[in-house]
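The complex is shown incomplete by one protein chain, all other protein chains being positioned as in the whole.
Each chain gets a letter, A and B, in the order it is written, and its residues are counted from 1.
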Amino acid sequence: MARRPVVEVEHLSVGYMTPRGLATAVDDVSFTIYENEIVGVVGESGCGKSTLANAVMRLLGPGAYVTGGRIRVDGQDVYRMQPEALRQFRWTTMSMVFQSAMNVLNPVKTVASHFEDTFLAHVPNMSKREIADRAAELLRLVRIDPSRLRSYPHELSGGMRQRVVIAIAIALSPRFVIMDEPTTALDVVVQRSILESIMELQGQIGFSVLFISHDINLVTAISNRVGVMYAGRLVELSEAAFDASGGFHHPYTQGLLRAIPKLAVGEDEIEGIPGSPPSPFDMPSGCSFHPRCPYRKPECSMRKPPLVVAENYQVECHLTPAERRGELHVH
Amino acid sequence: MSTEQPFVRARDLVIRFRVKTDHGSRWITPVDGVSFDVSAGEVLALVGESGSGKSTLGRTLVRLNEPTSGSLQIGGRDVTHTRRSRDLKELRRQVQMVFQDPFGSLNPVRSIGQHLRPLVRKHQGFTGQALEDKVAELLEIVGLQPGVEAAVKYPHEMSGGQRQRVAIARALAVNPTFIVADEPISMLDVSIRADILKLLNRLKDAFHLGYLYITHDLASARYFGDRLMVLYGGQVMETGDADAVVGAPKHPYTQLLLSATAGHGFTRKGDVLNIDAPNLFEGRKGCPFAHRCPLVMDVCRDVRPPLTAVDKGHQVACHAVTGASVHTPVVETSPS
Partner (left out) sequence: MSDQPQAPVQPAASQPALPQKIRRPRPQWLQTLARVFREPKALIGFIILALFILIAIFAPLLATHDPMQEGALPPLQPPSKQFLFGTTGYGDDVFTQWVYATRTSLSIGFQVAVIATALSVILGVYSGFKGGKVDAVVNWVTQVMLVLPGYPLIIMISSYIPNAGSEAIVWVLGLTSWPGAARMKRAQAMTYRTRDFVLAAKLGGFSDFRNMLAEVFPNMMSLVFNTFISMISWGIFGEAFLRFLGIGSTHTPSWGNMLNQAQNGNALMQGAWWWFIPPGLSITLVILSLTLINYGIDEVSNPRLQKPLKLPKALRRKLQAAAGEEGM
């Protein structure tokens, strides 16, 4: 079937210029997001998820440079747009929920006036009445009683603040939304339900999400495909298997899965992934994950792993599928 | 303190807030008739969906909120309506709080040492070099080695996990007996979460600390909590031993939460009926979960189900589980 791509990222590399030199935070990442699709991205803190998101929005801060690659959203090259066109393009065509969503609301403004600011910045002739109606509708969508429009941020719970920010991000019905860890304070039921109703609302126009999180269970539960980032590289991109334990291929992904406390009685201990992610100035040779990989082979430290593309997954790993499968089962 | 006297003893706590709406202001009751005990050295895990009143309840234990009615005893003293600043300080010497957002709970312009030093000086009376040593020791207790080095850093030089450790050290600086931990790991990286949970666990044994551990994640609640209390719409739905509640959940809401939690085969569609936020406005009737409940009966919409024991130490508030007809005496929802 011919699905229309909404976001195309090709060989994107982003680096931060630091006093010690250029630190590569996103390294040769390519992926495509289609219409009506949720793509999740997981990875440990500092692996470059937010940098990737900011690069797509062209909101990289000072000192960050796109050192290669191309990004197209809705067919338009984001880095070839004029500033005014870009300003309109953001929020109306693509928008973003920032990572610190809980603290981005202005503490001395009510929820309603946050909505007013957003609408008036893009639709200057909208009337107060229309804004209020639309805001109430959006709040209902994120499961907040519209009567809370007159509340101040500190009168809302942490999760409610995050939901208000999500509502603001989708206020102008964008085609594509990046959500950078937007729902840390929400439980899975609420998260899934919010996303579902957003998708429903956008059903006809088509609506895609890049969902960033460090919680692989959550991401698996809500997205169609899951990308896994490690040290700036997209080491795996797989169809989200419905039972999270079987569908992943990279040893790092397996480690992420094990780091989560399990419910089953008896499995009391939780194990993190031993070691810590490498510093950008001290990248291991070969596969950057090999010092922490339980299944490493001699060649892992010698050559960069190839990109293995299969029917419903792609993975950057030296291990053969059989090795991965065999070893993982033994473990 | 003897075992028969719980350290925290809350009875029928009600907390109301006035909220502005388009039709004038109305009252909401995010905590509505909640009773619980926590003994010294025990962990009560408080689970519930966003907006169910968890933080409001937690902040009440350190009296950042004042209960509207009910009674709250901490360390054997009634602190329900304490207002004198000396009494409040005394309370906060015993009960401390760790906030959810490690990026908002440290002052960006003060170094880590400057966060801890005044507290240690004030509450433990150290000065001079002994003070510096104590601060460093505290930082090492929470896993920031070497403490002397961590003390000179500023918050922006630390990762989220490290900041949360500092926030825990700050709570410890007061030498508390009880800590309210409000979603201490939800904003942290998954691989760090385990370490912070382990740290809290270790401190519990080392200092005989009790906790109110607030979370929306059943898995970590079971891992860390001795007992578990499930809140929905400001009311207790189910409470009991953590293993019992997770192992054999009785309340439909707990079951829903559990089925959505990792490792329990989350089904992708269709199991969530209607997930509108519960009505918190004063004067509501019946069970707050009724509008979403798969087992809903007529009685659920009118009569608030009482917490009823179904097992030793395992209580559930649900007409469908405990049988509505037995408990016709109406339990008042709104405070008089």
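General observations
The criterion applied here is as follows: a residue touches a chain if its C-beta (ideal position, glycine included) is under 8 Å from a C-beta of that chain, and two chains touch if they have at least 3 such contacts.
Here the structure is a predicted model, which is why all the values come from computation and not from measurement.
Across the entire complex, the residue among B:S111, B:Q124, B:N201 or B:N279 in touch with the chain not shown is B:S111. Looking at B:R92, B:K198 or B:K285, the residue that reaches the missing chain in the full complex is B:R92. Subunit B meets the missing chain through residues 62, 64, 85, 89, 92-93, 96-97, 99, 101, 104-111, 118-119, 122-123, 129, 133, 146, 148-149, 152, 154, 167, 170, 173-174. By the touch definition given at the top, subunit A reaches the unshown chain through residues 14, 17-19, 22, 55, 58, 60-69, 79-80, 106-108, 153-154.
Keep in mind that, in the parts below, only the chains that are shown with their structure count from here on.
For this pair, subunit A with subunit B, the centres built from the Cα atoms lie 29 Å apart.
Residues of subunit A touching subunit B in their complex: 44-46, 100, 102-103, 140, 143-145, 147-151, 155, 157-160, 163, 181, 184-190, 192-193, 196, 214-218, 221, 242-244, 256, 259-265, 268, 270-273. Within the complex, the subunit B residues that touch subunit A are 17, 19-22, 26, 49-51, 54-56, 100-101, 103-104, 159-161, 183, 186-195, 197-198, 216-220, 222-223, 243, 246-247, 256-258, 260-269, 272, 275-277, 279-280.
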